[in-house]
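In what follows, a single structure is set out as structure tokens and then discussed.
Coming up: chain A.
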Amino acid sequence: MTSGPGGSGGASGGRKVDGLAHLDDADMAERETAAGEAPVRAPAPGARRISWQKWTFMPVFLVAALLATWLWFRGARLDSIAHQAVDNGKVWLALRQHIQLTAVSTFFVLIIAIPLGIALTRARLRRATPVAMAVANLGQAIPALGLLVLLVIWLGIGARSAIVGMVIYAVLPVLANTIAGLRGIDPTLTEAARGIGMSPTGVLRKVELPLAVPLILAGVRTALVLNVGTATLATFGGGGGLGDLISAGIITQRMPVLILGSVLTVALALLVEWLASLAELLLRPRGLEGTS
Partner candidate 1 sequence: MTATSGARIHLENLTKIYPGSTGPAVDNVNLEVRAGETVIFVGPSGCGKSTTLKMINRLIEPTSGRIRIGDEDVTDMDPVRLRRKIGYAIQASGLFPHMTVAQNIALVPKMIGWSRARVGSRVEEMLDLVGLDPGEFHGRYPRQLSGGQQQRVGVARALAADPPVLLMDEPFGAVDPITRDHLQDELIRLQHELHKTICFVTHDFDEAIKLGDRIAVLRERSHIAQFDTPEAILTNPTDDFVSGFVGAGAALKRLNLTRVRDVGVVDFPTAGVDDPLQDIFDTLRSGATNELLLLDRNRRPYKWLRRGDLSRAKGSLARAGTLVTDTVTRDATLRDALEAVLTDNAGRVAVTGRRGEYTGVVDVETLMNNVHELLEADRLEALAHQHDLQEQRERETRLAQEGLDTGEGGPGGRA
Partner candidate 2 sequence: MSFWEYVGTRHAQLLTDTYQHASVVFQCMVLATVLGVLIGVVTYGSEWAGGLATTSTATVLTIPSLALIGLLIPVVGLGVPPTVIALTLYGLLPVVRNAIVGLRGVDPALVDAAKGIGMSRTARLVRVELPLAWPPILTGIRVATQMLMGIAAIAAFASGPGLGNEIFRGIASLGSANSLNQVLAGTVGIVILALLFDAAYVLIGRLTISRGIRA
């Protein structure tokens, strides 16, 4: 299975990122994972095979599941209503829209949340940090569906409202994780950096940001996983995506359509999560492998 080592997004794991109250536990989980999966990171010769299996399981599973669904779907008898829902490249369109929604909203989440997180941990703004954390925590109580539909009423039907909603929804947890991670950097390290005469920018650029890379990667993963999920709700505001297939299937009571939409959504979510964990593993700087 591939929740993947590292799993800082593990605070997330997914749909709705766990609140801040949870961060210490996430840290604990982190250490636990680090200990548990030590062989994966250790360059021991025997370990490579284990991680190999671990990393290939998910794509193989997904390909098999998709193939089985496709074969089944081709054999299923579709009436005209079902045909209407899937013909003329509607499935590909939905898939493409879903990926676009996810990519665009993730991009905005990252360029908003990470710089904001860095800014909020600087000395001048540090007093605002608890406020930001409290807001982020409170934001967890708002249901994604409600938020999205309210934005649709306010901004009108379409992908734009969906993206705005997804960004708002995902910014808070990523921001919270970034702040927590930057604050979690061993103060003796920054002190040492200042002690050898680095400027504040130098400390940020040469010490804090490199140390925060794993954290930023985890933020990317969190945002991606969250957004893939929230993007299914875009259908309720006319935003498209794979949610179109699912809702059409439910409303029209056409099981093949419903199952096709659901399987594709699940497969996409798992694939995105898998890619994000892989990226997290590959991009994590050497020397920080044991940390988060």
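Selection rule: all candidates are chains of the complex that A comes from, given by their letters.
FYI, contacts are C-beta pairs under 8 Å (C-beta built on N, C-alpha and C of every residue); 3 or more make two chains touch, one makes a residue touch a chain; residues count from 1.
Quick caveat, the model's predicted, so the values are computed rather than measured.
This complex places one of the candidates 1 or 2 in contact with chain A: number 2.
Note for the complex: chain A touches candidate 2 at residues 1-3, 7, 10, 13-16, 18-19, 21-22, 25, 28-29, 32, 36-37, 140-147, 149-150, 152-153, 157, 225, 228-233, 236, 242-243, 246-247, 249-250, 255, 258-259, 261-263, 265-266, 269-270, 273.
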